[in-house]
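With one protein chain removed, the remaining protein chains of the complex are shown where they sit.
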Amino acid sequence: MPDQQPERDGPTYPAPIMALREELRRRQFWRAVLAETLGSLIFVSAVLGSSVPGPNGASPGPLYPALAGGMVAVSLGHCFGEMSGAQVNPAVTLAFLATRRLDLLRAVAYILAQCLGATLGTGILYLALPLKSSAECYVNKVSSEGNAGQALGMEALATFQLVFTIFSVEEQRRREGSEPGNLAIGFSLSAGILTAGLFSGGSMNPARSLGPAIITGIWEHHWVYWIGPVLGAILAGVSHEFFFVASASRQKLVA
Amino acid sequence: MPDQQPERDGPTYPAPIMALREELRRRQFWRAVLAETLGSLIFVSAVLGSSVPGPNGASPGPLYPALAGGMVAVSLGHCFGEMSGAQVNPAVTLAFLATRRLDLLRAVAYILAQCLGATLGTGILYLALPLKSSAECYVNKVSSEGNAGQALGMEALATFQLVFTIFSVEEQRRREGSEPGNLAIGFSLSAGILTAGLFSGGSMNPARSLGPAIITGIWEHHWVYWIGPVLGAILAGVSHEFFFVASASRQKLVA
Amino acid sequence: MPDQQPERDGPTYPAPIMALREELRRRQFWRAVLAETLGSLIFVSAVLGSSVPGPNGASPGPLYPALAGGMVAVSLGHCFGEMSGAQVNPAVTLAFLATRRLDLLRAVAYILAQCLGATLGTGILYLALPLKSSAECYVNKVSSEGNAGQALGMEALATFQLVFTIFSVEEQRRREGSEPGNLAIGFSLSAGILTAGLFSGGSMNPARSLGPAIITGIWEHHWVYWIGPVLGAILAGVSHEFFFVASASRQKLVA
Partner (left out) sequence: MPDQQPERDGPTYPAPIMALREELRRRQFWRAVLAETLGSLIFVSAVLGSSVPGPNGASPGPLYPALAGGMVAVSLGHCFGEMSGAQVNPAVTLAFLATRRLDLLRAVAYILAQCLGATLGTGILYLALPLKSSAECYVNKVSSEGNAGQALGMEALATFQLVFTIFSVEEQRRREGSEPGNLAIGFSLSAGILTAGLFSGGSMNPARSLGPAIITGIWEHHWVYWIGPVLGAILAGVSHEFFFVASASRQKLVA
């Protein structure tokens, strides 16, 4: 859910109030960027921390990061939802850009903030790791028997359903739904990780994949985690816009 | 939850508005059919993706698909709830038909859309699977020690509680409840998969069973996954209608 | 949450309306009893079905029944909450009786209905079980190394927090809270099963323990599952009433 952008052609105010508004816009902008940084740091640290294998060395599978990621997404929606939309995901930000719900400057700033936050989060989790050799568990990997195309398809599919949910919830919020939208987004994220987990690690978030790649230096198949989620997200945003919203607003006019 | 059907005997409008309304109805119809197709594709891909066994070859049991299925049902309720009811399940559609909340044309179109979407979803998940031999994990199977009758009974029971919940939530929505109904439906679906999982795989959804049967060619006991859920769903819909709603509306009249 | 009881000293109506009201009351009563029976059947079948060990013979531990039980409790709140309160638990019913929120006749009828529903549910699950020898997994058992007193304490503690939550949610409903109360009750039930699971099986519900005892004939330590939950439930109900509600209503008067 993108933040409300200040209207461009509002009423004209006297100079001091104009300056105050300008100042405020700048503050809001930086607050939103800070929110994306901090939110991405928290999100990535939750997903990575819950991916650490137990004492017996066995990987916990996608269940732990799915639950931790989905749950922390719900709480981040409460923490930063009103500042920046708590997007914490470059793919989501690009989907908002593609559907003109965010301007280019803001989208670029958010994506840089998300990548910074994710890298900081990974760094903290790397420092906290007792055995540095197990840092590999932080990296999204293509299933050992599968190929990159299969992983890319699963990432695109999982991100599609996530971003479609985000757009639907945002639309319902405008019309004051009573269903808890943050919860639907969190559940959608958890379901996506469970769905794609054994194929591609279930990233759906380029920043979440970038952080571990930077910290561990493992860049294998890294492009999959940018192309797949971005493809799915933009497809979801555009299809939500053109197929569904258009006819929905028409429907309203007549009914 | 069925979509609102256009009233049959509304006020008479001048010809151009009539034509517009007619056009709109057609658009809404196709939008709903598209929503059922896409929704079934997403639902089935979440359930199948989370059923894939881990690297050690062990089946994850019904927990993963139960959580993924229930969670994605919540988010689908947000995505497609207002277009088609996000039924994504022929048994649910037939229960709505049996209680006259959907007309025959719409019910048939929805069921075809659901089966198409489920087959497409299975196809994508089949292509994404590294080892095609493990596609068997997608198929709902009767417990190896049990018989078809036992599986059918469990499918009917699990679907009964799911569809009873759907009907109850729908009724509460008409009276503006503050409890999140999508969540109750998702939880009911998860609980049903956990309940019937080790007996019959916990399908409760003929389309979810049809897709893998078509793609893998494994049709053993397939009839169980049509008869069981449809039986449970229609029983739930009819019993909800006749036993409970009737006296509830009477109660209102007096109280 | 108990159903609204018809007021005793309402306005006087002409004879035919009186008869209609009387008739209605009788209908509501039987509808509530039917709701408790059906609800208990569904609840018990969800808890038992999810307790069945997997193909490798290992018990799934308390996680599966905890999730299935909690989730189905949320959906039962939607299905039967307005008819009978969806209590499906003799301990809860006795707590309502002890705090005078239910009259004796209704409480007795509910408890009989709950025991009947639980036994029917266990019977269905027994018939569905491929290997009858594994029916033991349905029975609540005291931890093999522990004693009955320890199990009784844990049952009382877990039921205390469950019933305290139910009473609190019910009180909030009167004042139109926006938090989803059904969810809190379901979570409380899940948490209770996870808490007491390895000590006593986490029943918190005499009917849930009675059904399997009748069907399998295993009555060892059965009294624990009546005394423990009823003790915890009545303690919760009474302490909620006297300690907290009294001062809360006073607070309102002044503030």
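By written order: A, B and C. Residues from 1 in each chain.
In the analysis below, a residue touches a chain if its C-beta (ideal position, glycine included) is under 8 Å from a C-beta of that chain, and two chains touch if they have at least 3 such contacts.
Quantities reported herein were computed from a predicted structural model and do not represent experimental measurements.
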Chain not shown, its touching partners among those shown: A, C
Contact residue for the chain not shown (choose from C:G121, C:P180 or C:P206): C:P180
Option from A:L67, A:A148 or A:I214 whose C-beta touches the chain left out: A:L67
Contact residue for the chain not shown (choose from C:Q28, C:S45, C:T165 or C:N205): C:T165
Residue numbers in subunit A that touch the chain omitted from display: 17, 20-21, 24, 27-28, 31, 34-35, 42, 45-46, 49-50, 52-55, 60, 63-64, 67-72, 74-75, 77-79, 82-83, 124, 127-131, 176-178, 180-183, 186
Absent-chain interface as seen on subunit C, which is shown: 59, 61-63, 66, 70, 143-147, 150-151, 153-154, 157-158, 160-161, 164-165, 168-169, 172, 178-181, 183-185, 187-188, 190-192, 194-199, 243-244, 247-248, 250-251, 254
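Simple rule for what comes next: only the chains that are shown with their structure count from here on.
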Neighbouring chains shared between subunit B and subunit C, ordered by label: none
Rotational angle, Cα trace of subunit A fitted to subunit B, multiple of 5°: 90
Separation of subunit A from subunit B, taking each centre as the mean of its C-alpha atoms, in whole Å: 28
Centre distance in Å when subunit A and subunit C are each reduced to the mean of their C-alpha atoms: 40
Per-residue multi-chain contacts in subunit C, two or more chains: 180
